[in-house]
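Moving on to chain A:
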Amino acid sequence: MDSILQTNLLSLILFLPTAGAVLLLFFPRDQVGAIRWTAFLISLVPLGLSIYLWTQFDPAQPGYQFVESAPWFSVIGSNYSLGVDGISLPMVLLTTLLTPLAVLFSFSVSDKVKAYMILFLLLETGSLGVFLALDLLIFFVFYEVGLIPMYFLINIWGSANRQYASLKFILYTMTASLGLLLSTQIIGLTLGNFSIPNAAEFWPKLTGSFFGLTAEGLRVAAFWAFVVAFALKVPVWPLHTWLPDAHTEAPTAGSVILAGVLLKLGAYGFLRLVLPLYPVESAQFAPWLAFFALMAIVAGAYASFGQTDFKRLVAYSSINHMGFVVLGVAAAAATRATANAADGIIALNGAVLQMFTHGLSSAGMFLLVGVIYDRTHTRNLEEFGGLFPLAPVFGGILLFTSMGSLGLPGLAGFVSEFMVVRGAWPVFTVFTALAMLGLLMTGAYILKGIYKSIYGPLNQKWVGHHLEISTREVIAIAPLLVLMLVIGVWPAWLVGVINETITRFMAG
Partner candidate 1 sequence: MTQTDFIVLLPVLVLAGWALVLLLVDLFVPAGRKALTGWLALVGPAGAVLALTLWPNGGALTGFGGMLAADGFAVFLHLLFLGSAALIILLALTYLPRAGIERGEFYVLLLLTVSGMLLMAQAADLIVVFLALELLSIPLYILAGFARPRLSSEESAMKYFLLGAFASGFFVYGVALTYGAAGSTNLNAIVTAAQTGLVQGAAAAQALPVARSLLVAGAALILVGLGFKVAAVPFHMWTPDVYEGAPSVVTAFMSVGAKAGGFAALLRVFVTAFPGLAPQWASLLAILAALTMIVGNFAALRQGNIKRLLAYSSIAHAGYILMALPAAGSSFAAQSDYAVGSALFYLLAYALTTLGAWAVVMAVERQEGDGLALTDYAGLAARRPGLALAMALFMFSLTGLPPTAGFIAKFSLFRAAIDAGYLWLAIVGVLTSLVSAYYYLRVVVLMFMRPGAAQALARPTLDLAVGVTALATLLIGLLPGPLLDLAQRSVLTLTR
Partner candidate 2 sequence: MIPTSYYLALSAVLFAIGVTGVLTRRNAIIVFMSVELMLNSANLTFVAFARQFMDLSGQVFVFFVMVVAAAEVAVGLALIVAIFRSKQSISLDELNQLKG
């Protein structure tokens, strides 16, 4: 029993949500309660399994663990192969954690519940597949598969402007991934298979001439194709314009998964593919990456400050926060296998940690915006004001989450952003210094959000309304708060796992 679980653990985590979705298909449509609870309980199983995975994972052991491999597309050398290391493990945990919370929060959805829950579970499989894949083609397939459920989630359960937002979302993402597809093809053709570890070993060393290009030229072209695909997903300025629309129009739980998990797919692509596969190119173009990251940090923060729509404000804050991830990646790219690798290690640790903590804080923020929108049917900050007395629990949670998002010392966001800045400072001093300006604006927009909503003069319009957060919603958000606090005070349990892998990687 134990050995079966051990050898197929990743497949189980990956496909249990799909199995659950298939199971839900057979439920009668009007059994809404049963559908909700089944979806929630099913989504708890992968969470349990990934906690088990976490306990069984040995950070000191190099390479991938729990590897599974089976021939899938043998003619062209693509295998169904999965594995985890210190970078993907936190992402798996994050995904399996956020999905049940999002499902639980979505109990308030009353329209087409069955389809909604099925799409959510499929979305979980799509995201997990990306994090677990050790084969470029499998990676790409899951990368695209996640699009379809998200498209429907926005398009069916979104708000007023959902048609436009969902189409923009899918067309942008598909366009960007076309280059990824072609580059994947080229790697597969030149190396004879699609294995990611194999590609990391041989693709950078490839010499000769292919398709009329030198290996170097081919790599540079493929590098940019990868960068564009992932940068759009992160999203990095100037490819970020789809995000505010998609976020704003998506249903609350959709935004949670979008910000918490889907954006991480892009960042994860940088870590898993761009850095290992293109060490030379990423070192060469690292200043550019740092520049784009800086622009994302600053532009995201300023744009966020300018919003009056609460949800849009949070959406732009994602651009701001994800900029730090890319900054950390850029610093690591510049210093990998050099004398300054120690700085890169700190920055990259910070980047991975930031992916995790941003997953928590943005998910929390979106849930809270969802709560208030559910009560007031508006997201306009100008219409709120002084709501603290009307909803003290909600106000407290919002305050806490905002502080986590802002990077208050003692909460999760501080640790990760500090590590990125600390690591990037010696490498890109000017850029990092300018990024601090963005950090300043982060404080400004978060405070603006809180001030306009729960502080300030009480908007008399809401007196008499029931605005308080419900118990179910508190349960959905509580794990996030706990984790934010735990990571803020004691990040070692998480960093320990991340650090080993990253240190080995940065050694070259």
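Assume a contact is a pair of C-beta atoms (placed from the backbone, for glycine too) under 8 Å apart; a residue touches a chain by one contact, two chains touch by 3 or more; residues count from 1.
How were these picked? Simply put, all candidates are chains of the complex that A comes from, given by their letters.
Small disclaimer: the values here were computed from a predicted structure and weren't measured.
Note on this complex: chain A touches candidate 1; the remaining options among 1 or 2 do not touch it here. On the chain A side of its complex with candidate 1, the touching residues are 71-76, 115, 137, 140-141, 144-145, 147-148, 152, 155-156, 163, 167, 170-171, 174-175, 178, 181-182, 185-186, 188-189, 211-212.
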